[in-house]
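Excluded from the complex is one protein chain; the other protein chains are retained at their positions.
And now, chain A:
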Amino acid sequence: MADKIATREAYGAALAEFGADHDFIVMDADLAAATKTGVFKKAFPERFIDCGIAEGNMMSAAAGIASTGKTVFASTFAMFAAGRAFDAVRNSIGYPHLNVKIGATHAGISVGEDGATHQCNEDIALMRTIPGMTVINPADATEARACVKWAMENEGPVYMRFGRLAVPVLFDQDSYKFEVGKGIVLKDGKDVAIFATGLMVAEAIEAAESLKAESIDAAVINIHTIKPIDRELITEYAKKCGCIVTAEEHSVIGGLGGAVSEVVSETCPVPVLKVGVMDTFGKSGPAPKLLELFHLKAPDIAAMAKKAVALKK
């Protein structure tokens, strides 16, 4: 558990691992060294297509390849995959429901020193509004590998969100089971349900531990699939705990917090407090420092949990 691996590293490694037995194409937009598709490129150069710095063309060309019956992984930073290329992703991939798997790395504030222009805190919101798009935000390297495998083996467009920062490996590869659209209860609890995604899962686990000292029994649920969201599990924990905290390295608008709120507002209205990037742009700095500055750490989740519990009274 002491190991730290960036989910982008796991993505590149998984492509190279599965590429040996599976026929898929990998595309990148001059970022193979950063997205880690370069690992695949080295192993299978004949199935790697560099598109240069032209993300819109990459996404529509990926759709064209997919239309001939091939599976394509198309990679760039989240900012360019979901942001710049939104039209191509929506209209060339999403609307015809083609078999393109978007591997978007460098998502969120933990990009670090590159700063606001490269810190995409809007991609989950953008991608989950596209009908038929599956949106997955893995918490660690094990989950990242599993989601790549799932994407490879299933039809339809998938948006996978990976990070630049090395994060703790939470799950054991041999025992971990990935089920798309199913949340994973990591710790049961009755006072507050913390739904976390991506690198915030590790923070949520730590927050729940600290809350024990204050006699708050918090549940921690890992939501790796933002779309389709696990309505049943969210509703079950809304009923059981009576209040919710969401935790994500993404804008508080339209991401996991939005998705959870949409569910409980229909099935079991309870307070939903959101830990995430407030309605603001990021900054340059070391990623760990930024996570503190933007209040994305375990103590921030714990504080929000206490507020949520207080709202129940």
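Everything that follows uses one rule, which is that a contact is a pair of C-beta atoms (placed from the backbone, for glycine too) under 8 Å apart; a residue touches a chain by one contact, two chains touch by 3 or more; residues count from 1.
Assume contacts and distances are computed from a predicted model.
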According to its UniProt record, what is the protein name of the omitted chain, chosen from "Sarcosine oxidase subunit beta", "Transcriptional regulator", "ABC transporter permease" or "Transketolase"?
-> "Transketolase"
Residue, one of A:60, A:110, A:197 or A:251, that touches the chain absent here | A:60
Which is it among A:6, A:31, A:51 or A:216 that touches the chain not included here?
-> A:51
By the document's definition of touch, the residue of A:4, A:97, A:182 or A:240 touching the omitted chain is A:97
Even though one chain is not shown, chain A touches it at residues 25, 46-47, 49, 51-52, 54, 56-70, 87-88, 90-92, 95-97
